[in-house]
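Input: one structure, supplied below.
Omission of a single protein chain aside, the complex is shown with its protein chains in their original locations.
Per-chain residue numbering starts at 1, and chain names A, B and C are given in the order in which the chains are listed.
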């Protein structure tokens, strides 16, 4: 299993009139979390795209346990539980600054060739980097 | 079963560098879709909140089948399949202008008292409005 | 002078914890307003881009007079005061449902060739469509 951690601070514009982080904004937090998880593996998602490999999201699920508030520093734990083949799954846990679990989520992304928009296998270097953690 | 339909046009700012609607932005489309679904029932979500009833999202799941693009006019079909008690579930189907199903999603929301943040039952007038469709 | 009007309803996700529309979100309202202003002239901004002409924003200024709130239906009046050459200026006035002016804004956009990213003149068909209003 590979685990990566990210801290991020809630922006004013990410809150809603309920005073909570708007439920739609967590998707961007998880995007940042998985990109940093990859960077910590030595994989730049930007370079991946520049080299013709897209990773669009196929499924996204989130369960909200508690709200997050303005200026909170959140901790997002990102896990990869399986070596990817055509798909890669990221699992997320978000904690507030009181170390309370505030939501759990997961995303499944698909490796796609930019050229023809067809599914492809996870590139070897991606798999190799991950394997050192399994 | 209650069904409501909403058309909305993709904004430039909602696209990402892949040229797709960013995956995080659908949550806002579904927020608009369920609010309009309620409005079509004669229920103003704003008044609900002003009267002390919050409806935060508990779970949100989405499966992406095809991307949406800038300036597309999307059709979101919103369904309520069951009379709500403490929770209400909305199911969504999004279609592009070629009538292709591009994603399916659902959200479960919880009725909360604004006063004490405790779960409450769906208000009677809410249930009554819905019942005429079942 | 050319004037176009657009109504749009404030989404929940566009509010912030102050209960106002977040100040950063008006830029997207004005994007929608100017795209619809063009569409009302018979010009599709999407086709413009697909034909190799970009219109990035060069300057954006806004003065806030009053806040807007969740579920408000806003009216955005978009004006083009001059026939464009290398740049095009849009002026905006936003009104709430009480017909109060809540902000004024303007954007200057530059016609750019997608091919070489160089400034170009406003295309003839664009100028011709506008001229009928001057």
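Methods note: a residue touches a chain if its C-beta (ideal position, glycine included) is under 8 Å from a C-beta of that chain, and two chains touch if they have at least 3 such contacts.
Because the structure is a prediction, the values reported are computed rather than measured.
Interface note for the absent chain: among C:8, C:41, C:62 or C:75, the touching residue is C:62.
Of the residues in chain A, those that touch the hidden partner chain are 9, 11-13, 27-28, 31-32, 35, 44-46, 70-71. Listed by residue number, the positions of chain C touching the unshown chain are 18, 20, 22-28, 31, 49, 54, 56-64, 67.
With the whole complex as reference, residues 12-13, 15-19, 22, 24-25, 69-70 of chain B touch the missing chain.
Basically, only the chains that are shown with their structure count from here on.
Residues touching across the chain A-chain B interface largely coincide between the two copies, over half of the numbers being common to both. Separating the centre of chain A from that of chain B, both taken as means of CA atoms, is a distance of 24 Å. Of all residues in chain A, those touching 2 or more other chains are 18, 22, 24-25, listed in ascending order.
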